[in-house]
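Taken from a larger complex, these chains appear in their original positions, while the remainder are omitted.
We call the chains A, B and C, going by the order they appear; numbering starts again at 1 in every chain.
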Amino acid sequence: MLGTWMSIGSPVIAEIAAHSGFDWLLFDLEHGNEAEAALPAQLRAISATHCKAIVRVGAIYPDLIARVLDWGAHGIMAPRINTAAEAESLVQAAHYAPRGRRGYSRSARTYGYGLNPPATSADITPPIIMAQIETIEGVQNTAAITAVDGIDVLFIGPADLQFDLQARPHLADFDYPTALETVNQIASSAGKSTGILIRDQAQLQSHRDLGFTHIAIDSDLAILRKGYQQILHPPTS
Amino acid sequence: MLGTWMSIGSPVIAEIAAHSGFDWLLFDLEHGNEAEAALPAQLRAISATHCKAIVRVGAIYPDLIARVLDWGAHGIMAPRINTAAEAESLVQAAHYAPRGRRGYSRSARTYGYGLNPPATSADITPPIIMAQIETIEGVQNTAAITAVDGIDVLFIGPADLQFDLQARPHLADFDYPTALETVNQIASSAGKSTGILIRDQAQLQSHRDLGFTHIAIDSDLAILRKGYQQILHPPTS
Amino acid sequence: MLGTWMSIGSPVIAEIAAHSGFDWLLFDLEHGNEAEAALPAQLRAISATHCKAIVRVGAIYPDLIARVLDWGAHGIMAPRINTAAEAESLVQAAHYAPRGRRGYSRSARTYGYGLNPPATSADITPPIIMAQIETIEGVQNTAAITAVDGIDVLFIGPADLQFDLQARPHLADFDYPTALETVNQIASSAGKSTGILIRDQAQLQSHRDLGFTHIAIDSDLAILRKGYQQILHPPTS
């Protein structure tokens, strides 16, 4: 389950990435460079492939989560899940009754605009839910978050978690590598998956060895930035 | 008061529908296919007609409600109004002080960008507020919701209400037809209106007989989907 | 080869139409309601289907024709082809050397942004070229136009051809039904196809009997307009 980050917001890039062969793409509404309005065109751009679209929302807005699932996203990533209560809210936003509170429309794009509506609730494919563990509290509450029915992937936010450990060191009795191990152990015991964003293909195997299965490598923006640096400032041999 | 659903998000369609003669259009930000950014162009598209623009928001965001009213919407529909407290929040978001908390700008499009500001508060046309009754709790609390000053129309959400009755049957001691009767009776006693979305002109009279006055027939998306089916798979005579 | 007209310019509609099962869609840059800038999103919207995208350009601009083919259109329709010279210009714009003058980019969307470039010129799928016969001169020159290598379909423009016959009756010694017959006979003799836009499924068989193979039925815009009329002014029985 190899993915990559869509931070620029271009349907051209989404189409290239999906056809290149990624298993999933993360469309970033949290730190990305385009607003929600740019999302539908990106979701359409990958429709000829088997690539899954995961949308990172900025916060747990039930209507936004329902809307992007209606638009055809296969899953949701939510930042800063610090408690089981937040994880529960996230799951409820993404599921219909009785598990959750999502409103239902059989004419949504996800059901072919009504050409392929689910015959019964059993035909509804549940969304993939990724909860980001990226604060000290999140790590401390990982077991409770993992236990929430419907949370599929515990996804480490490396930048934020390391930032938090530096900014509030007195609150944590663990370091970053330990946090990665802890989260993987808890998830593994509970039969849940883990994920992380890494910056380089070279880091892939070591993170797989830690137990991560849903790994995203780099972002469109960083690939370009590094590509431009290599052109303008090539390493001297 | 005959309306229709705008789910595609195109100003061309809004303009055709308004000039065709509908009394109102529902611009759907909950299950519709475009984000909020596509709304202003659609509102402008109907400005030469007497057609009212009702915007369905995804949830009771006071700032979004105020913004679309500033942009010239004539009313707001809100999904899943389950309690009187939620109805009260909805009304407060749409009204200025003292009834509500909406911020005031005399340069908003609704006041001709300042060419036609209200001389006094008495000149302000109150927005049309439609509260959706579409859960078991909503039906159970209809009387209290109806009693909230400023709620104009109780609007049934057929898909969601029927979905909920199937998903959580143990919570309800009524069926769907009874719910429609109940909501109409309560509204009628309180001098309030009721509305519903139906799928076919043929269902119009029977729903009028039930007491519904604000009826929307079909959506742009469904008219096209059915039109394409008739072309590609015409009924054999 | 059943198609339909995209006049509104919405990727939502293109996606519904393609998934409904049309063999081809006509994206109309001549009389349509959106500019060229709205085209790429519509072309992406149908990429998961086998539906062909034909783009009608407003005139024979070689760069526009090359650009929309680069963007992934499968063919070009050009209005008012009145002479063999115009037909030749159309073909040259759409083909690479030696047949034509189109510029080449292996990174265009039509080649998977470079993921699937043609190995040799033999691997290049030639575009479908539809020349509109819709003036008196066009009918008179049909044989010469048909003879141009690369012209695949002679496509009648019913509104324009009938308009022209009314506006300049002294120039023609044939009527509209005769024109349809003539064009079909000439094309048939030359092993070329013919097409036409009709307004109703009921007209399909009679036009197939005339020899038309590339028939488009109705437009998104007209389906909606007629659908709204049926809701607002239902036929009284």
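Simple rule for what comes next: a residue touches a chain if its C-beta (ideal position, glycine included) is under 8 Å from a C-beta of that chain, and two chains touch if they have at least 3 such contacts.
What you are looking at is a predicted structure, and each value in this text was computed from that prediction instead of being measured.
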Quiz item: How many subunits, all of the same sequence, make up the entire complex in this structure file, 3 of them being shown?
Solution: 6
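Heads up, the rule we're going with is that only the chains that are shown with their structure count from here on.
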Quiz item: Does the chain B and chain C pair touch with the same residues on each side or with different residues, judged by whether over half of the numbers are shared?
Solution: same
Exercise. Starting from the mean Cα coordinates of chain A and chain B, work out the distance between those two points in Å.
Key: 33
Quiz item: Quick one: chain A and chain C, Cα centre-to-centre, how many Å?
Solution: 42
Quiz prompt | Where chain A touches two or more other chains, by residue | solution = 40, 109, 113, 115
Self-check item: Contact footprint of chain B on chain A as seen in their complex
Solution: 35-37, 39-40, 61-64, 66-67, 70-71, 96-98, 101, 103-109, 113-115, 121
Quiz item: Okay, in this complex, where on chain A does chain C touch?
Solution: 11-12, 15-16, 19-20, 40-41, 44-45, 47-48, 109, 112-113, 115
Self-check item: Complex interface listing, chain B residues touching chain C
Solution: 2, 4, 8-10, 12-13, 16-17, 20-22, 33, 201, 217-218, 220-221, 223-225, 227-232, 234
